[in-house]
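For this depiction, one protein chain was excluded, whereas all remaining protein chains were kept in their positions.
Going in written order, the chains are labelled A and B, and every chain counts its residues from 1.
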Amino acid sequence: MGRKSNNWLLIAPMYIFTLLFVAGPLIYMLVLSFLQKADVWGVEFVFTLKNYLKIGKQVYLNTFWESIKLAFATTALTLLIGYPFGYFMAKLPEKRKTLFMLLIVIPFWTNALMRMYGWIILFRSNGLIEQGLMALGLIDDSLKMLYNYKAVLAGMVYALLPFMILSVYSSAEKMDWTLVEAAKDLGAKSWQAFVTITLKLTLPGILSGVILVFIPSMGLFFIADILGGGKIMLVGNLIQNQLMSTRDWPFAAALAVILMLFTTLFIWGYKKITHSDELEGLL
Amino acid sequence: MSQDVLILKGIEKSFGETRVLQGIDLHIAQGEFLTLLGSSGCGKTTTIRIVAGLETPDAGQVLLDGEDVTDKEPYQRNVNTVFQNYALFPHMNVEENIGYGLKLKKKSKQQIHEAVMEALKLVQLEGYEKRMPSELSGGQRQRVAIARSIINEPKVLLLDEPLGALDLQLRRQMQLELKRLQKKLGITFIYITHDQEEALNMSDRIAVMKDGRFVQIGTAHEIYDHPRTAYVARFVGNANIIHVDGQTLAVRSENIQLMSQKMDEMDRLPENVDHQKSFVGGLPGMIKEKSFVGGMLRIVIALEDGTEVIASRHGIDADWEPGQSCFVYWEPQAGVTVEEE
Partner (left out) sequence: MKRYELKNSQPPAVRKRKSKEKLRLSDWYLYLLLAIMYLPILIVILYSFNASKTSVIWGGFTLDWYGELFHDRSLLESLKNSVILALLSSSVAGIVGTLGAVGMARVQFRSKGMLEYLVLVPIMIPEIILGMVFMAFFSLLGLPFGMTTLVLGHSAFCVPYVYMQVKARLVGIDKSYAEAARDLGARERQVFFDITLPLIAPAILSGMLLSFAMSLDDVVISIFVAGARVSTLPVKIYTQLKTGVTPEINALCTLMLIVTVVLVLISQRLQRKKM
């Protein structure tokens, strides 16, 4: 008996903290999304579906559509670029593996804004690259590489690539490479062995990477803000605007609820496919 | 015998639906080397975990030196365990590992150091006190685990298959050493193994376990020569179980004689058979397999009722070939009547 109550004392802080500062806010978000915005300031505790109906407007649907398109594009590109990286990395000799791990983790731990800023210095009008090209006489006018859709996409891919690499790597690392050799021994060509064995066995890593890239890419508003120059409006930006400028919190909450639904749906799908509770390579 | 140091009375234990122990009664004398012998899952580990206080029985009593310790915590009973995988604390060196029990007893640093050195000497590991467990071989870890347990001078030392992970040669050597250590210290040992040879070599008494019960408790000699049940005969003596005239007999394979004809029809017995001896049996069968195992010929015979009998010893007639029919004989005293379970 005594031992049991001790264990409850251990869990209590996390339990209370989580209920109060994770469950509480999320429930309030749900409640808030059904409330009315007050005329001047704050909310009125009157039930309404107005906020959800508002999302149905063309302009907001477009925003959602743009966000999803961007998230898909980001995910596809990170997978395309990150998969070979994680795969090759897993085949490196042990010593270089740890070195590469270190080199991937550093940017992952480094301030995303700082990394974005580096790109800005390089790519902005009259920035390092343009000046170089002009000096070489290759261009006369500004290429306007920043502040457009492509720049935002590149920024997203760049920011989220480590997630994909680490996911793919951690499942490729665990793979039994003798299976590939066995497949080849049985007459499979390299690409056949890759498709039938490697790709299948690294699927959990791929899926986990997809989740870890797709979900944040729906909400990374500051990349769209900095690299899109305010021209690219994503769900994240919309929520931020509603909170900070328009001060329509109930509408922001409704947007967040929808976004949350997307997220949950994705995670649920992942669990259904992989039968796993944890995302590969999350840490 | 002197006073019983440990008494188990009607111990029962279930994990969920499975009844692991169904009424265990055991008296162990001071200074005795008792072995719990049984195949995996028979409940022997659970039994010593209950003695150690790592599990609480559902029913029954554990008496240590006459005191009821059934519901006492492990730190309240003077019993120690050598774990199967040694369980040396990976973050402590050899000295810290061995001295841990004394540190818990709030002994002075000097006292602990001296006791550790003595224990190391006892297990012949002098000079290893600063090593980490990861830097030791399997045999050395084993010795450290033993030293760590005996330093507390327990009333009873529990050893859970302590030699299971060692290779055969080291195993034999450690068997002798453990026995020597036990004699020297006079500590009561309860030793778990599934290896009958180990049990027969080391123990004062053997308790054969099956399905959470003791099937037979006795000296090595009693268990080996007078098995009470077919299971004991099979498990301890590798004996054949033969059904004749409504009786169940256990006959060890080295006592099986094979003949090509019924005895009364024979003019003479094979040359390697002592003519002075009388034989019983005469069960017809057919040779199924012939192989050499450990330098001995091993012949498997299928009797008419379907039971398989193994004959195995030096000097057996090597002319037998699979497919031949034969008759199985044994000396009357070689067949022990056993209970069928």
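In this section, a residue touches a chain if its C-beta (ideal position, glycine included) is under 8 Å from a C-beta of that chain, and two chains touch if they have at least 3 such contacts.
Computed from a prediction, not measured in an experiment: that's the story for all the values here.
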Study note, to complete from the structure: Displayed chains that the missing one touches are A, B
Practice item. Kindly state which of the options B:101, B:162 or B:335 is in contact with the chain not pictured. Key: B:101
Review point. Which residue from A:79, A:161, A:175 or A:197 sits in contact with the chain not drawn here?
Key: A:161
Point to revise | Absent-chain contact - pick from A:49, A:128 or A:143 | key: A:128
Point to revise | Interface with the undisplayed chain - residues on chain A | key: 3-4, 6-11, 13-15, 17-19, 21-26, 28-29, 32, 81, 84-85, 88-89, 91-92, 98, 100-107, 109-122, 126-128, 131, 158, 161, 181, 184-185, 215-216, 218-222, 225-226, 235-236, 239-240, 243, 249, 252-253, 256, 259-260, 263, 267, 278, 282-283
Study note, to complete from the structure: Contacts from chain B to the absent chain lie at residues 52-54, 73-75, 79-81, 83-85, 87-91, 100-101, 104-105, 134, 148-149, 152
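Here is the rule we use: only the chains that are shown with their structure count from here on.
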Study note, to complete from the structure: For the pair chain A and chain B, the C-alpha centroid-to-centroid distance in angstrom is 59
